[in-house]
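Entry: chain A
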Amino acid sequence: MARELRLPELAESVVEGEIIRWLVAEGDSVALDQPVAEVLTDKATVELPSPFAGTLLKHVAAEGDVVQVNAVIALIEEADASTAGKAPPTAPASGAGASGTGASTAETVDDGDKLSLFKPSAGGDTEALPRMRRPADRSSGARATADQAGKTRPAAAGGGQVANSSAEGAAGAAAEGSAVGTRLGREPARGAFGRVLAVPAARKLARELGVSIEEVLGSGPHGRVRVDDVRGHVPPAAGQGQTGPQGSPLPYKTPAGYEDREERAPMRGLRRLTANQMVTSHLHTVRALHVDEADVTDLVALREKLKPSFAAKGVRLSYLPFVMKAVAVALAEFPALNSSLDEVKGEIVTKRYYNIGMATATAAGLFVPVIRDVDKLSVMEIAAEVGRLAESARGGKLAPDDLKGGTFSVTNIGSFGGLFSFPIINSPEAAILGVHSIKKRPVVMRDDSIQARHMLYLSLSFDHRLVDGAEGAQFTSRVIGLLENPVALMLDL
Partner candidate 1 sequence: MILESQRFQPFTAEPIAVISESGEWIAPFELDLGPDQLRRMYQDMLVGRAVDERLGRLQRQGKVSFVAPSGGHEGAQVGIAHALRAGHDWLFPYYRDVALPLAMGLPLVEFVAQAMGSAADPSRARQMPYHVSSKALNLFSAASPIASHIPPAAGCAISMKLRGTDQVTVCTFGDGATSEGDWHAGVNFAGAQGAPIVFACQNNRYAISVGFEKQTGADSIYTKAHAYGMPGYFVDGMDVLASYYVMCEAVQRARDGFGPALVELLVYRYGGHSSADDDSRYRPRAEVEAWRKRDPIARLRRFLTRKGLWDDEAQKEADARIAAEFDEAVAQAQAAGDVPVEAMFEDVFADVPERLARQRAELLG
Partner candidate 2 sequence: MVQSIARTLDEEMARDERVVVVGEDVGKRGGVFLATEKLFDKYGPDRVIDSPLSEAAIIGAAVGMAAHGLRPVAEIQFSDYVYPGFDQLVSQVAKLRYRSGGQFTAPIVVRMPAGGGVKGGHHHSQSPEAHFVHTAGLKVVFPSTPSDARGLLKSAIRDDDPVVFMEPKRLYRAVKEELPDDLDALVPIGKAAVRRVGDDVVLVSYGGSMAETARAAEALAEQGVSPHVIDLRSLAPWDEETVLEAVARVGRVVLVSEAPRTASVMSEVAATITEELLDQLLAPPLRVSGFDTPYPYAQDREYLPGPARIMRAVQRVLDY
């Protein structure tokens, strides 16, 4: 049986050695403990005694080679199996090969930092590394805290992973969050002395928002209250506090006789976050709806015409880029639609950048990735970015930055049918535009003829505190005007 002769760790801190001289030639026999090679380390020159008796088959390392500790330097055909037991192994067999492959993969440099200096030990890390689970609220929680660290402003609900654009768009949330189940019990989890379990940052946020931590239900392990739980907490509405205990959740009672025909599952992960965001939006916006229709017959034709040239560049062209482009143009003219309300300071924040979120349903739940500076992008560039973000969202590869900084959202609801809907605003944005399916309908034209035209319903849901009804209507009309003259839109006006 051929045994591997490895370079042992000859002294503390020695990681490599140079083969000075082979003392046993290939093909020669070698006795147990017989010196086989001279090795020079930076500490000393030593002779390596053979841990096996047999025949030296091959010098894997040549004279003059510098080899890593634990690397194979020779193969020895062991004379007889009985001696194998006596031979002390010079290295664990599991380390085999790791030195070669391990070293090369470790060359990868992380963003130019110095971590790559620390190579795995030559013996290789045989330790199995755990698979990481990513809690659903991980990034949003951290980021909200980061914001507070810098400035004192209340937690912004925007920028989270969860879309709150439209109720009907939310797919079932796959629970990928913490392994410990979310507590939906009616009492907050408490420690041994009755104090509610809460992450310190969550306590601080609760203080800032005037929320009693006692009322917040925690989604962390053991029911611990996290930052997102506080943010998603439903405070009792004004005047409603009289009717029941503050923030007491609504119980559900199973109708008599239906007990065995219902199933219960904990609400957790994205589903719960989505619900929280929806409630936040519901409680912190005054929604008004404006619905109109656009004749997009020319746009349909233009898209058909452009499709091949876009496809040639690997970009799939949908209607969404045109809508976004039109929205960006209209937002510049009606800045109220591109604003937010800082409730704590009582200030209206008008943004002079146009980052448009697109609600995207995925198997894991609803996300609103953001396309930045849409006003500065061509339709081609928007289309490319839409494609990239949609793919990332479905692949679960959205970067935290992809979800941040939206100023207005668009939700495409067409594929699910229906005439129009009333989208939920993605707080703290001021409005969201629902884009519905394009259908041929009979339209009375200016010359009183009736034609089959490609018609599109648009439903603008806006926060009436920030946007007046007339502004909402004018904004929508402007978007329609642009969509009906798509060439002008393409020419960037």
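With respect to how the candidates were assembled, all candidates are chains of the complex that A comes from, given by their letters.
Heads up, the rule we're going with is that a residue touches a chain if its C-beta (ideal position, glycine included) is under 8 Å from a C-beta of that chain, and two chains touch if they have at least 3 such contacts; residues count from 1.
Remember, it's a predicted structure, so these values are computed and weren't measured experimentally.
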Exercise. Thinking of the complex as a whole, which of 1 or 2 is in touch with chain A?
Worked result: 2
Exercise. If you look only at chain A, which of its residues touch candidate 2 in the complex?
Worked result: 9, 12-16, 42-43, 106, 108, 110-111, 113-121, 125, 127-135, 138-139, 141-143, 145-146, 148-150, 178-180, 199-201, 203-204, 220-221, 224, 226-227, 400
